[in-house]
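Rest of the complex left out; these chains stay put.
In this document, chain identifiers A, B and C correspond to the written order of the chains, with residue numbering beginning at 1 in each.
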């Protein structure tokens, strides 16, 4: 499999940053879903460059999407739904000048090695973060399906440029409010003061011709127990697979994650208790997943996003044609941070993965079986 | 897909802890591989309970494997290779007594929710860590294939019970020596003094009727650039998918991993340089992967293993039949730590994932094309 | 994919004719199915050599199966179910003598070309018709699932050695009776006189050291409309895919099949009519499938089985080691016809394909959702 994911809900991703269009075919949607186009639009806006001029690239793409197939009389048809977004604001000559100079931290060298130089190098080609736009569109449809089943997803900047946000609260009522709150914010933090500081730090990095990274915390509320497959297709396997397909992600941890290394079993285990008619755990160190299967508690995971590799400082590199050392000063329009733009992408892939897993047990028709 | 992984090299895993046998069908091996049975045996021994009596469960399984198919005249045939391991030292009555009491941190509740009570509950059934034995056997074959292509994999206990080992060295020559060294050790550390302390801490936890976790660091040396697929099937996606299928894994990070959150782009980017005829990076913060594709530097990742959930202390839980709170005192034979036993499993799934990705570009026949 | 089939219900087939065992892993069964072992046993007996001494090979295999996993307290667990059948009555030396002589009509040469000589050549190795035994076992479970949903499958010898049986009747009541009748017969014909003649013709071929083929007609009664996927995963695509995986099958036609070539649209189209509350077609030229999707009428298809390639006459061939012409006189124990033994295999793969397609829309849990 190449740029395709999903067994029950399959997404075939295509396009290059400076080609004519990017898009995705989404196959496996149930018929009769009244698409919430405004939600797709909103999620695309959150991801879009230009939504926050100071923090983001100056590339102005409106990201207007066109649905080519699978949508009729305002509803899904049940046949493959195709979304394309035309590339309009391309300045490909920025890349012509430096096309033989491998940008550190990018896929230039690895794509060259893989495709023998035939890849579209302009703006990263197929490896561009721009390809996450159709993922966000596909994910927005899946979020709508999950919401109809009482499942909501939210992600905030748990840390950016070394500044920490408040973590998601543990009580389900407070978590629900927190998810709803961050989902309306262009710069998604729980503590707006911390958010202000993060933005200052991003701008400080920008003025240093540099960039910053951070950590996203994601919560899924409302999952029933019993979703996920044993071993090779656990909830964690599927979500990690998808999250690592998002450019700049370099790590993921569920629940207590790397902190488990310092715990003993007696602290780490989450004791079961009855709460009204429901089985719950008193703590949630396992992040809502036991043995790879959802246990009904909120699914919690944290994703690290590395600093944007495109920085304006002079960098050491190699000229791939001449096979000699060279210096590179990157041209083009780049973000000093992408973590706030990665946020809706993480939500999107989470939704994709969960819908895929639900359909495994309950079939395609589960999507509209409310 | 359920307990099946791999597109080009497919592993179908089966069995339950207290059933008659566990095993795997490995489909996609090239014909004509002279299997190194001693290496399979050695890796199974590293994983096996009972290899280190004090640190591990008292369940004494010899894990003798039988090859049912796909192997003829000492070589692979190219048709599906099936390995089974009989379960012999089962004491199922240990589980009968407490079968309605959900063990915290285990898959008891989630399997119950998923399978409606029909699952084999004895010793975790299909969710048992015992199922990693056939994975280790399959991985050992893949390691042999990779070794023939000059690629070696090694994993050590970077941290256990709060005690840190020396990290893998950065120079390739030193890394090679380190991998070769840890691959011969039953308790895989670079610093034997640290290893001694870890073992003391494990025994201390054991005497407290408790358990400990830790972090494994894995290195892959000798990877050519250009392996992996863009987006949904990146090296990181495939390895993370597989690593999270190993029970008790709760996080993975590549290269600098979660430390990227505190870095700026100018520190994080790995500058390219020519080294003799080869393109290398001066640092390896990206852990050998750019844009999801191998860049020829060592692939480095760290995996967190939670403390063994089976502890002998009294724990709070729920009786699943009566739907009421209860106390549980676990019976049976359990490890105070499983991290040293998880080590060969991580090596195994890494090898499986890499062979699958190589075959994507180069076909099944690549395996013997040396 | 190699010897693996099925997206929702996956069968991984393994083994060689003269290896230690053959078998299959069946992943995707719902939990809680009380397996009808007697039905599995009966279908295996129908397929088995030796059931009818005169018509079949003298190889006496009892085909006792062992369930290694996925079955607990007489029910499926929901985790992978593994069935193995040991090979006991092997006479491998029959093959040693002639192992360099390619048997015409068999896979000897093609396997040699594919596997470079590493394949197990004894008795056809992995390509042996013996591998259909685990397929029959897997199919028997699927037939049980379908029966519980009111869907029954039957196959008879529509033609053998040039002698024709009565075709399946068109009325659903008569068809039901016909299916139930043939399903109890070791030599499955509707017209027992024709069956008698077929058996005489088979024995005549046998005494000529020769073999015969024939045509199987299969009917599926009780299918609801709406099953199957458009284009690449139509009912016809999936069933044809599976039917061609049965050794000796060389053609398949649905409904009027090759007769459509002589029809006009006005004859070929099946007019719709209301029948009580149900939409039916007045004729069934399309064999229960329109546009690749079931239309609620009986699914009807015909499969041609070529004559057994193993005949005792002297044949012209090539010595693969010496690359020179040679004569071959086949040793071993072979059937003068395999069509009556192929019958339960066609039923089995039909059931496998249909369950896979049902689960696509309705999920794994559909299997027990009656």
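In the analysis below, contacts are C-beta pairs under 8 Å (C-beta built on N, C-alpha and C of every residue); 3 or more make two chains touch, one makes a residue touch a chain.
In this text, all values refer to a predicted model and were calculated from it rather than measured experimentally.
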Copy number across the full structure, from 3 displayed chains: 4
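Convention: only the chains that are shown with their structure count from here on.
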Copies chain C and chain B - interface residue numbers shared by over half, same or different: same
Identity of the chain that, by mean CA position, is farthest from chain C: A
Distance from chain B to chain A - Cα centre to Cα centre, in angstrom: 26
Chain A and chain C, separation of their C-alpha mean positions in angstrom: 46
Distance from chain C to chain B - Cα centre to Cα centre, in angstrom: 39
Per-residue multi-chain contacts in chain B, two or more chains: 1-4, 13, 114, 126
Contact set on chain B toward chain A in their complex: 1-5, 7, 11, 13, 102, 104-111, 113-114, 124, 126-127, 131, 159-160, 162, 205, 208, 210-215, 224-234, 236-238, 240-245, 247, 249-258, 260-274, 277, 279, 281-282, 285-287, 289-296, 304-311, 313, 315-318, 320, 323-325, 360-361
Residue ranges of chain C in contact with chain B within the complex: 1-4, 10, 12-16, 19-23, 25, 27-28, 31-32, 66-70, 72-73, 75-82, 84, 114-116, 118-120, 125-126
Residues of chain C touching chain A in the complex: 7-8, 79, 230, 359-366
